[in-house]
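Here the complex is missing one protein chain, while the rest keep their positions.
Our next item is subunit A:
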Amino acid sequence: MIDLLGYPFMQRALIAAFVTGLAAPVIGTYLVQRRLALLGDGLGHVAVTGVALGLLTGFAPTWTAVVVAVLGAIAIEVIRERGSTSGDLALALLFYGGLAGGVMITGLAGQSAAKLQQYLFGSITAISVTDVWFTIGLAALILLLGVGLLPQLFTVAQDQDFAKVAGLDVRAYNLLVAVLAAVTVTIAMRTVGLLLVSALMIVPVAASQQLARSFRATLGGAVVVGAGAGVGGLLLAGWISVRHDASVAPGPTIVLLALACFVATWPVGAWLRHRDRLRQPFPAGAVAPLEATDHDDHDHGPACGHLAVPHDDHVDYVHDGHRHARHGEHYDEH
């Protein structure tokens, strides 16, 4: 394990995985908020055409991918804004067009499928020093804008009409999110590959929103999960590869680790929400006092095993779907 960390390629990969894991969920949070979780996927497919154009023309595929993905993002925003085609249909069109175009152009360029594979499934251990700097720069940009403009981006995604009346340039902010999503796609392309790009943006958000009640907490949690899965997945893949003399790809390992976080937080979240609902007080005076009936076979107390909820000057006991508040000879519903 320690040997593995000594390799320069591994150090570069770790840095790239860490900053990508930090940046991708930031944009992912805004996409999920606008119910556009699959936008990243659409842009990932469009970027395939960009990579293929790079392979065909001899330009760096990273740059052609950025350009084509940004153009695709603008196209999606325009189609959505015109409202003539629904958002998810527009996405589907780009999805298929991008992937088909990419595979065809790669064929034209006479490049072997293996070359395209690097971009489809990631090749983080082959990342160069220049690419690391490129990744760090773009990730810093995404973090700066995504966190700095949080109040504005949050408001626009929450309620466009309200944002317009408040004087925000809704179109510009929408475009900014789409363009940043395209940039995210191209930096995550090296880490997890174009086909799994969206997972790194969306899955951490899905995991953290199980436990969060506010937008900021969701965003913060998603960043932690994203960066953790990035670094953890890479190390895990390296460790398995060395131990079993196999070649486990880091990209899918990172995504699976993020999914594991979701699977782990989901029951916890469901339990927390359930507990929250139980503890919520009923509105005062909503329910008439009830006669003490013998539906309880014991006096509630600290040791009776029922959930005890401190409530003003007394304690309510939650059992069998109601909140039992003993009051002299009778009990009240609280």
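Following the convention adopted for this analysis, a residue touches a chain if its C-beta (ideal position, glycine included) is under 8 Å from a C-beta of that chain, and two chains touch if they have at least 3 such contacts; residues count from 1.
Please note the rule applied: contacts and distances are computed from a predicted model.
Candidate names were "Sarcosine oxidase subunit delta", "PqqA peptide cyclase", "ABC transporter ATP-binding protein" or "Cell division protein FtsX", and the UniProt protein name of the unshown chain is "ABC transporter ATP-binding protein".
For the options A:V165, A:A246 or A:A303, the residue in contact with the chain missing from this view is A:V165. One of A:T20, A:Q209 or A:T265 touches the chain omitted from the figure, and that residue is A:Q209. Listed by residue number, the positions of subunit A touching the unshown chain are 29, 32-35, 37, 148-149, 151-152, 154-155, 157-159, 161-168, 205, 209, 212-218, 273, 276.
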